[in-house]
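Every protein chain except one is present and positioned as in the full complex.
Just so it is clear, A, B, C, D and E label the chains in written order, and each chain counts residues from 1 on its own.
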Amino acid sequence: MSQRPSGRAADEGRPVSIELGTARHAEGSALIRVGGTEVLCTASIENRVPPFLRNKGQGWITAEYGMLPRATHIRGNREATKGKQSGRTQEIQRLIGRSLRACVNLRKLGEKTITLDCDVLNADGGTRCASITGAWVALAIALRKINAGSALTSQIAAVSCGLTKAGAVLDLDYIEDSNAQADSNFVLTSTGGIVEIQGTAEEAPFEESEFLELLRLAKLGTANLFEAQNRILESL
Amino acid sequence: MSQRPSGRAADEGRPVSIELGTARHAEGSALIRVGGTEVLCTASIENRVPPFLRNKGQGWITAEYGMLPRATHIRGNREATKGKQSGRTQEIQRLIGRSLRACVNLRKLGEKTITLDCDVLNADGGTRCASITGAWVALAIALRKINAGSALTSQIAAVSCGLTKAGAVLDLDYIEDSNAQADSNFVLTSTGGIVEIQGTAEEAPFEESEFLELLRLAKLGTANLFEAQNRILESL
Amino acid sequence: MSQRPSGRAADEGRPVSIELGTARHAEGSALIRVGGTEVLCTASIENRVPPFLRNKGQGWITAEYGMLPRATHIRGNREATKGKQSGRTQEIQRLIGRSLRACVNLRKLGEKTITLDCDVLNADGGTRCASITGAWVALAIALRKINAGSALTSQIAAVSCGLTKAGAVLDLDYIEDSNAQADSNFVLTSTGGIVEIQGTAEEAPFEESEFLELLRLAKLGTANLFEAQNRILESL
Amino acid sequence: MSQRPSGRAADEGRPVSIELGTARHAEGSALIRVGGTEVLCTASIENRVPPFLRNKGQGWITAEYGMLPRATHIRGNREATKGKQSGRTQEIQRLIGRSLRACVNLRKLGEKTITLDCDVLNADGGTRCASITGAWVALAIALRKINAGSALTSQIAAVSCGLTKAGAVLDLDYIEDSNAQADSNFVLTSTGGIVEIQGTAEEAPFEESEFLELLRLAKLGTANLFEAQNRILESL
Amino acid sequence: MSQRPSGRAADEGRPVSIELGTARHAEGSALIRVGGTEVLCTASIENRVPPFLRNKGQGWITAEYGMLPRATHIRGNREATKGKQSGRTQEIQRLIGRSLRACVNLRKLGEKTITLDCDVLNADGGTRCASITGAWVALAIALRKINAGSALTSQIAAVSCGLTKAGAVLDLDYIEDSNAQADSNFVLTSTGGIVEIQGTAEEAPFEESEFLELLRLAKLGTANLFEAQNRILESL
Partner (left out) sequence: MSQRPSGRAADEGRPVSIELGTARHAEGSALIRVGGTEVLCTASIENRVPPFLRNKGQGWITAEYGMLPRATHIRGNREATKGKQSGRTQEIQRLIGRSLRACVNLRKLGEKTITLDCDVLNADGGTRCASITGAWVALAIALRKINAGSALTSQIAAVSCGLTKAGAVLDLDYIEDSNAQADSNFVLTSTGGIVEIQGTAEEAPFEESEFLELLRLAKLGTANLFEAQNRILESL
């Protein structure tokens, strides 16, 4: 079994930092860095709900995801110029939205919509996981701002794990991600619950035991993320 | 714990049938019915590969998914009329494509593209799983037609399981799906490998043990699907 | 004068069959097969009218047409993926909509919209004609379901005729259609009235006498179609 | 039977005038006025053919149609702003293209594409017919300019006739068109051949005899149009 | 310093003519010709305002710009077919709209929207300037028609000037425009005020003194345009 490209131990995540207030107009904002991945997450509150929820006495949480054209090694086309979001973008923003909805009591929120925008400034693997982890912080801040902190029912964070030449490893960076035999994104709660699992075997199917090892690593990895989230929120 | 709406046992899937040749021009076609869900899957072979694969000596497998406007209780808008595919559609067709790619040796396929079209004629829950199960059959037939059967490296099928008021159950229909606390789609190989897992807790996070129970049910459920696939292929 | 590719007599239409109920959720559905052409027609009723008809005390009939990507010899691009309907598709669905509106008393319908979706599963020429003939059946069933059978003012069916190397012939299949000097689609009522005529001379103009011969054949051909429509409706 | 709104006799067309050279850059251009309808038709020649005709030793004729937003009583939305052409526009431009293709020997044209743009400056009924009649002139001039006059195999013109309260009438204006029981567009050759017929019974089906009367009127009406075309071409 | 391609003096504009009533349905219309450039400008009045102005007791002026495909030497693609307006088109129509808004008292207009459509029939440089000059006439006529002439607070016209091989020159035609070192569009009022300036140095930056010379020429040039506008309006 070979070493990880970064030299990290199999169960070693990348350094995480979260900065608040970068987006000065947003009700909540968190600039999260996980290794070389950097995502600006903002929470925007509006006093309206989508048509399908009108007069139902509940709110809505939704998410949009984007990548700046030069967040990547090679410049990608701007989706606004192409005139549509890619399937990948839509898949990711649906995942972020579902994950965040799972930790809010929408009835307590009232007839409000909170939109979480996750814009990737730099990409080095794991952008969807960083987005979820950062968006949770932006959401928590926005809810406090409208005195709706109690609508937040759980704390979530996300990390990807995968099967690589170095075995099962935690928190894949771009090089590992491109070469993984299989990888899985885990969105977990701070109390050990599973919110979302997206496991994909691009190269070869994986075994149940391998999957359970990935889940074990994810639990380790999210523990650090929960700590980073708590640290920054306590600093407020 | 209450009964399932359909009266089925927790580990009881819906009746499955597969019919070949419905799409008379396609290199392979399978009309699959899983309970009230009915999907027409076709495999189309073209002697070209997408630009990013040119001159790499390998082929490509991709998928597209659609729902006839009146496959559902209430007529949905036709995506061709709206001018774009929904995020849900794109998420599903990406899942189908990845899953099928995982069971083909693309080098053995040669510079060909096989497109799997999965069009839902009737929807009653589990349309993405039925699409994968049926598309595998259409793909197998198309590969035989071009004497490339050996490019098929594994047999896959898919089923959804979920946590409902009746506990952990196999093969959710529409009513169960709409009310499930959490559900998960499993794409498995006939030798027990995991190809894709998409687990979602819309209502409340689920526990590792619950997840493992869903996986156990999925293995039971796919066994029946593999049998149905084999039966129809042997009839050729 | 040579033989028709199919060996049919000049005034011989293809075998027709109509099956009801394929689309289980629709208010009315008819799966029509005319030779190798197969179209699933559904009628969907909604309790609303388009903006330009609001508060005018009348209903609306409209149609949408689509072809599954592999309904044809060579896979066609999915219109939902391309992001727009082709001119051909729009021309056809406008024809279907106009034809069906001509046989309904929209005031008797009340403020309802009935959408006729015609989706081609297999194409072998004459898809627009088969769509109209099948859509009429789906419409008739849907109107009965809401006790508005009396809003149906006439019975229509459609057939294409053309000038080929075998002379003026009835009900062109794909090969004939591709090579016809001129062809014409006729939408006729069971009492001999003309609802729509679309005559096109792609190769060379045709004479009035030739046109009248095509119309004569169309009357013969629709007689069989009316019979097939009546047979299936009487079976209800 | 009542009078026509315009006071015209049943078989009386509107005054026609054709002006050349309005579009100064085009290889051919004709500004046609038929009563209050005014269409600028241009023919543009390009030394390329569409992909499906490459290396087949033949050319192509195609058409595009548009209406200036304020060609009508009430301003219509600009299609370029809406981001798509309406079904009506597409239906019309396909008709124009097919009609003009029918009077050109595409082999004699060589590997060239001629695009006929028909832009309606003022609309008062019959815009598609005026477009075809004017486009034929623009096309004839453009073909002369490249010494390919012999590629023009026939002369065509178009007129609409309909069944109104004043009976069967020739060359409907907007008021008549809006209230007609049925109307039909005829594209005819100067030698009496039929190139295109589009007959539509919006209100009530029409009889074969009525249709033949419309065709008789159309022959009368196009005679005047052919004369106007010839007069202007002879003036060159 | 060389001569201008047209032989015009440096401060000599092109001949201008304005014709009224070309668009017979519009509340106001002006067909303006400036040398070889010809633009049909129409003003359309609607009794509604855009959402952001509702219940504010004021009106709105907006503009749309288009070029017929063959207004140019080489046929351009139709924007309605491409499905979007180019950046150039949007830039121009925003300029026209802003310019015309600057000469209307929107409160006096009342809750109405006036849309100015500027469609270029022939292009030979300066189409945006001709559009503004012509649109002002169409607007003035439309305002008179609804007895709101007093809402018109100033008279505007536009001209382009540029630095060419012949030095600073007035009213560039297409050849000059394509080769200018720098050019500037000036929208001026009849009392010498500046409404819009768009100065662009494509080749090399220009000096303040050069810019002032362009402005001096623009004042000369618009004087002629104001005269042409007045002449035609007085003829009413």
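Quick note on the criterion: a residue touches a chain if its C-beta (ideal position, glycine included) is under 8 Å from a C-beta of that chain, and two chains touch if they have at least 3 such contacts.
Everything quoted here is computed from the prediction, not taken from an experiment.
The chain not displayed here makes contact, within the full complex, with A, E. Taking the complete complex into account, A:Glu64 is the one of A:Glu64, A:Glu91, A:Asp171 or A:Glu196 that touches the chain left out. For the chain missing from the display, the contacting residue among A:Thr42, A:Ser131, A:Asn185 or A:Gln198 is A:Thr42, taking the whole complex into account.
Considering the full assembly, E:Glu196 is the residue among E:Glu46, E:Glu111, E:Asp177 or E:Glu196 that touches the omitted chain. Residue-wise, the contact with the chain that is not shown comes from E:Leu215, picked out of E:Leu53, E:Leu215 or E:Leu233.
Looking at chain E, the residues touching the absent chain are 84, 87-88, 90-91, 93-94, 98, 101-102, 154, 184, 188-189, 191-208, 211, 215.
Residues of chain A in contact with the chain left out of this view: 22-26, 29, 36, 40, 42, 44, 46, 64, 66, 68-73, 75, 78-81, 83-85, 89, 115, 117, 119, 121-123.
Following the convention adopted for this analysis, only the chains that are shown with their structure count from here on.
More than half of the contact pairs at D-E come back, by residue number, in B-C, the repeat among C-D, A-B or B-C.
Chain C has its Cα centroid 33 Å from the Cα centroid of chain B. Separating the centre of chain A from that of chain E, both taken as means of CA atoms, is a distance of 51 Å. The geometric centre of chain A is 27 Å away from that of chain B, both derived from CA atoms. Multi-chain contact residues of chain E (touching two or more other chains): 83-84. Touching pairs of chains, sorted by label, consist of A-B, B-C, C-D, D-E.
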